[in-house]
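A single protein chain has been omitted; all remaining protein chains appear in their positions.
Entry: chain A
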Amino acid sequence: MCSLALFPPPPLLGDVTLYEGNNALVSGRVLETLPLPFQSQLADLPTLTIPKETLKAHSRLEHSTKPAFIHHRESLWKRCINAWRDVGVCGVLSEITSAEEEVLQWVKTGSRYALAVCHWVSSLHGSLFPHLSLTSEDMIAEFSQAVDWAGCSIRAFAWHPHTSKFAVALLDDSIRVYNTNSATVPTLKHRLQRNVASMAWKPLCASILAVACQSCVLVWHLDPTSLSTRPSSGCAQVLSHPGHSPVTSLAWAPSGGMLLSASPVDTAMLVWDVSTENCVQLQWFGGGGVTHLAWSPDGSKVLAATPSAVFRVWEAQMWTCERWPTIKGRCQTGCWSPDGSRLLFTVLGESVIYSLSFSEYKGEMQGQVGGPKTASIVADLSETTFETVYGEERIGGEVHSMVWDPSGERLAVIIRGNPGSRTVIAVFRTRNSPVFELLPCGFVQGEQGAQPQLIAFHPCFKKGALLTVCWSTGRISHIPFFFVGAQFPCFSPSHSPMASLSRSSTRVREQPLFSEL
């Protein structure tokens, strides 16, 4: 098993991790530039800072235009209809109960009792699934992959799967799309685009972005050649389904056709055929909802985490699922190996990474997920003390989010600190075939005082892997990992930056590693 004790000590305070070369993470001062052979690789990637102060706060909290008009008391009948439309039965009952007009006394009493029964039933439901009693904003903050969703200026981040383009969702409910090849930065705003929890670009497509909002899923159709900086809200498709809000997670099928959306309050996840706006419910009771989705890169399986101590792995051909109860808490995050044969996941309340390996997907075994009987622990991330120049430093804790780079060689993990320790990003080297191996690589550190908020790997970085980190300060930085992939070795030596850097010595340690052998 790999543990944090095997990691090299974190970089010096004030240093920033710059890149990985020759098998070691290199850190330095912020102003230090990358070595020359690396600069060309990253020349056009925008490193930007979006501080919280520059974002305009909500001008109006209320969504309707009600406050702009003089208050006018409507008749009870009208108010009841409005309440029915807005809230439902409970709204009507409470409206009748609180009515000042002359209503039949028995109607009033009856509705009071009915309301009490409603509250009791919902509290019973809430005691079974405590997350249902949260407000939708708290719920998104609870289940989002961002460390501090509510307080940080960046709420969601998504790389385009084929080009150097990414979208950033901000605290003020706007989304900015940065493209390395163009200077225009489209800003997406929509009436329904509130409290963005997650975003995903459609694969095999130029510019379609799905956004998980509080009340619906928005699908933006952006014209990649357009120079407009404010695409109209007519470019957005609204996908909504009753009872399916807030949406906290989205996943596109890697083959491009379908979109999965999940909400912690809806036990069904929805499969959308986005072009025709048709949706199919995949109902599976138990668990109380679906919080996080991860579609394996080969398109064969989908991880669906629930708010209770169980998660499911769906097989994406016949849509049957395997149920995985966990011991301690809910599944917080998970990621798939590039060939879809291995799932790494973490559980709330435990500081370990579990691994599940699935039998190779052949397609002939219809309707079988093909998982093993138990999950194995591959990494222990419990709190460890490191000796640094400035004294002891404690690192370790629960994992908040986890990403695996598309070549399957690096795994980045956000470890949320306990009160005594800080939130850090730990990076592992991984290999998936012929046997699974997990080796420590190092810690990634940002500027002083910056906590990692979100992490994502660039989907098509040629020279290894490129980790994009959104920091709590609003900074988005890119950390390249230069290596030669084991599976797809690069045959042109002139392109390899390794040759020019061989002089910088690195200490190669003999480490006990996690290996299946």
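Criterion: a contact is a pair of C-beta atoms (placed from the backbone, for glycine too) under 8 Å apart; a residue touches a chain by one contact, two chains touch by 3 or more; residues count from 1.
Methods note: contacts and distances are computed from a predicted model.
A.B. asks: Going by UniProt, what is the name of the one chain that was not included in the view, given "Auxin-responsive protein", "Protein YIPF", "Dynactin subunit 6" or "Nucleoporin NDC1"?
C.D. replies: The chain we cannot see is recorded in UniProt as "Nucleoporin NDC1".
A.B. asks: Looking at A:116, A:318, A:377 or A:435, which residue reaches the missing chain?
C.D. replies: Here the residue in touch with the unshown chain is A:318.
A.B. asks: Using the touch definition from the top, which of A:8, A:110 or A:257 touches the missing chain?
C.D. replies: Counting the whole complex, the residue in contact with the absent chain is A:257.
A.B. asks: Can you tell me which of A:119, A:162 or A:328 touches the chain that was removed from the display?
C.D. replies: Once the missing chain is taken into account, the touching residue is A:162.
A.B. asks: Given that one chain is not shown, which residue among A:150, A:192 or A:205 touches it?
C.D. replies: A:205
A.B. asks: Which chain A residues would touch the chain omitted from the figure, given the whole complex?
C.D. replies: The list for chain A reads 160, 162-163, 204-207, 224-225, 237, 241, 255-258, 271, 273-281, 283, 317-320, 362-364, 367.
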